[in-house]
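Only one protein chain is missing; all other protein chains are in place.
After this line comes subunit A, so read on.
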Amino acid sequence: MVTTELIRGVGIGRGTAVGPVLRMPDPVPDPADARRDGSAEDEQARATEALAATSAQLRARGQAAGGTAAEVLDALAMMADDPALAADVTHRIDDGATAEYAIHAAMASFRDMLASMGGYLGERAGDLDDVARRAIAHLMGLPEPGVPRSDTPFILVARDLAPADTATLDLDSVLALVTTDGGPTSHTAILAREKGITAVVGATGAAELVDGDQVLVDAENGTVERDPDQERVDLALQRTAALSAIRAASTGPGRLADGHAVPLLANIGSIDSAREAAARGAEGVGLFRTEVLFLGAEKAPSIDEQADTYRAVFAEFPDQKVVVRVLDAGADKPLAFLTDQGEENPALGRRGLRALQAHEQVLRDQLTALAKAAAASDAHVQVMAPMVSTPEEAEYFRALAHELGVPTAGVMVEVPSAAILADHLVPHADFVSIGTNDLTQYVFAADRLLGTVAHLQDPWHPAVLRLIETVGRAGAENGVPVGICGEAAADPSLAIVLVGLGATTLSMSSTSIADVRAELSQVTLDDARRLAALAASAPSAEAARRAVADARS
């Protein structure tokens, strides 16, 4: 018998899937600035045809997708149809350019114009590149960029998915996602977790898979297997079925086998995700990201506008906790009215609470709006500040929140300094919440969005776990609750470790709650502490994972 090769990556969720591979096409190369051979008329006709075909393609996709995706795609189609763009392309072809290069260069000049305008339009500048690539692929006879489509369900293999790709992903035909780049906090991983799609990310070996290969994707073990034995397929599918049975059987509030309560909360960013979380049995909200309400705005919405939105979210959680994070602008989510332009290193710049302190009126308005909405609702509303680095900042935030009528104010621990000084910081907070994604990024000095350093973005790493332990201990000593609101809480085994390290609540994408609830119900608090000690004393993330898995098997 031939031993089949295993491709390894990081699994998201615990599902398995079997099916044929379809690859995302490789990126369209930038066309060279070559002189055209044919006449200007012929070249012009090629360009016009390519732009028209691109527009038609985008509109057809929009129609098929419906909803907000249709709006996004229609806006892209409008750019392909744009008469100012067509005029610029004509002009460049008259000057001797090829159709490919004329489209590339014309789009690039409009893109730079949009980017220089900043704000919402600046963020949309990348859309023009997408339109240009589609038109150029059409001219060069390359496959249409973006997610491939097929009537037969398939396993999508890609380098990594961009947010634009995920908007058009047809969830009914994608059995699983496999990426060669990107780590557990990449867009692909976050999408997979949100939608409950089986995925293995950062599987470098998957680069060798070709269209039509039959593969078994096993998210629990983080493996992808080419041409698997029927026996192994059956086994994997049985395990998935057993898991979903456990999951279906576990309902109600989160608790350990000994009855120790661990409230399972949801991470949300909009009223839609709030409804979804309530429907999935979240016991409240551990992280309500408010940036989404502000994205694209040139200035902050008024107190009344904000209060209306907050009230709608609070209404979904009567008598439950809703932890609202005040605006976390900067780094990968800049806001025109808060974020300084031109920071060399925005992840280390004036972001989060630092930006709000510099624009205190925005923070005051938001806290006022939250107090107003909370007064009119039955939810237990709490607020927390992002990117707190010192005890003084925690003190500042709590005093301001109390002054403006929000009685419970905590801070996020995501900067290593805040974790290291937890014994001094925690007394200045009504609660703390550990943001494991940013904490990991800052502990390792590794950009969480950069694929080439994704291997360092692993919350299982003892370097991260020991900081969480420090915070957990400070929380217990001061009687201050310690929540976790990063993607780490969505990993069922890691959730046990986090509870063992002193986490009192766990907040995650609501799709993960059932899995985490089922897993927690299998261990006592003593078990969790013992497993946490094993993980925290391991020399590496891999060793920590293995130590926990071995001790539990």
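FYI, a residue touches a chain if its C-beta (ideal position, glycine included) is under 8 Å from a C-beta of that chain, and two chains touch if they have at least 3 such contacts; residues count from 1.
In the analysis below, contacts and distances are computed from a predicted model.
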> Can you pick, from "ABC transporter substrate-binding protein", "Phosphocarrier protein HPr", "Putative formate hydrogenlyase subunit 5" or "Osmoprotective compounds uptake permease protein GgtC", the UniProt name of the chain not shown?
Replying inline: "Phosphocarrier protein HPr"
> Which is it among A:34, A:56, A:117 or A:549 that touches the chain not included here?
Replying inline: A:117
>> Given that one chain is not shown, which residue among A:5, A:170, A:258 or A:298 touches it?
In response: A:298
> Which of A:18, A:51, A:85 or A:362 touches the chain that is not shown?
Replying inline: A:85
>> Just checking the interface: what residues of subunit A touch the absent partner chain?
In response: 74-75, 78-79, 82-85, 110, 113-114, 117, 119-121, 124, 296-298
